[in-house]
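Down below is the structure, laid out as structure tokens.
The other protein chains are all here in position, but one chain of the complex has been omitted.
Take a look at chain A:
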């Protein structure tokens, strides 16, 4: 539950958050200020999301990561100091993360997501998973959505990245719409003098609702129906690429590694054929191009996906503005960023 807190915004907050309060309003800022978020995975993408949420001014952010800092980690993200090799990644990231905004409570947890008991998640308003296996994401998504906790998932693979969200079956939010200004006729006092104009910048907040499916449902779309096949033309292939990369992660326990690019490339090719075959689709749907471009987390791609994902979390916590429903895919080679819905209708 977003805590009902002190309604007063301090002078310090007003000064620091001025430029964002002018964008999303004071109410939204207060809701952010009452929200607690769990972020799993402090790789390149995780660090970007952490930065964005801390700067936005959430109440608390828990950094959960069991991995150790390697040489690669130092190149991949900007929160870990170079001297931290061998330390736990979450703990190594804590100091720089906290310094981004002392008004946010930042915690570091060196545990594993899979080892956390169910009630661990219940203290959060939103959970964001990066670097997790498909099964783990599906399980946590199911658990959280039962408790009306908002779920976000995201990953970056080389030039490609995605974000998924599940805001529950009945997500309410407000959307800002311009006030409809009726043209003013002559004033009724007969003098013919014009009335003062209505401020053209006036807006009004409209209440809306949206419905989200689970990650399981989103990933298990049936492509063998006629309807699905017809929709295929307009379907971003990134969705299938995601299946391939998640399968790789499940099978190998890691992501494609530049150090073993030859073998991993071969394996990706094979998995691509297997996955599309299992879905009842042609292997030509996803050609070989992607193979050499999905290695390692590319910093600018993490920045793009982390920016979009971070903003979606902010929107969901503040319940303001239309959420992206329910996937965002980014192709860094083409510069395409697409939002699409996968799941039952």
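List of remarks:
The rule we apply is simple: a contact is a pair of C-beta atoms (placed from the backbone, for glycine too) under 8 Å apart; a residue touches a chain by one contact, two chains touch by 3 or more; residues count from 1.
Quick note on the criterion: contacts and distances are computed from a predicted model.
Set against the options "Elongator complex protein 5", "SUMO-activating enzyme subunit 2", "Beta-adaptin-like protein" or "Mitochondrial import inner membrane translocase subunit", the UniProt name belonging to the omitted chain is "SUMO-activating enzyme subunit 2". Although one chain is not drawn, the whole complex shows that of A:14, A:122 or A:205 it is A:14 that touches it. Of the options A:42, A:61, A:76 or A:94, the residue whose C-beta touches the omitted chain is A:76.
Although one chain is not shown, part of chain A still touches it, namely residues 7-9, 14-24, 26, 44, 48, 51-52, 55-57, 74-82, 96, 99-102, 158-159, 192-197, 199, 234, 236, 258, 261-262, 265, 291-293, 295-304, 306-308, 310-311, 314, 321-322, 324, 328, 330, 332-340.
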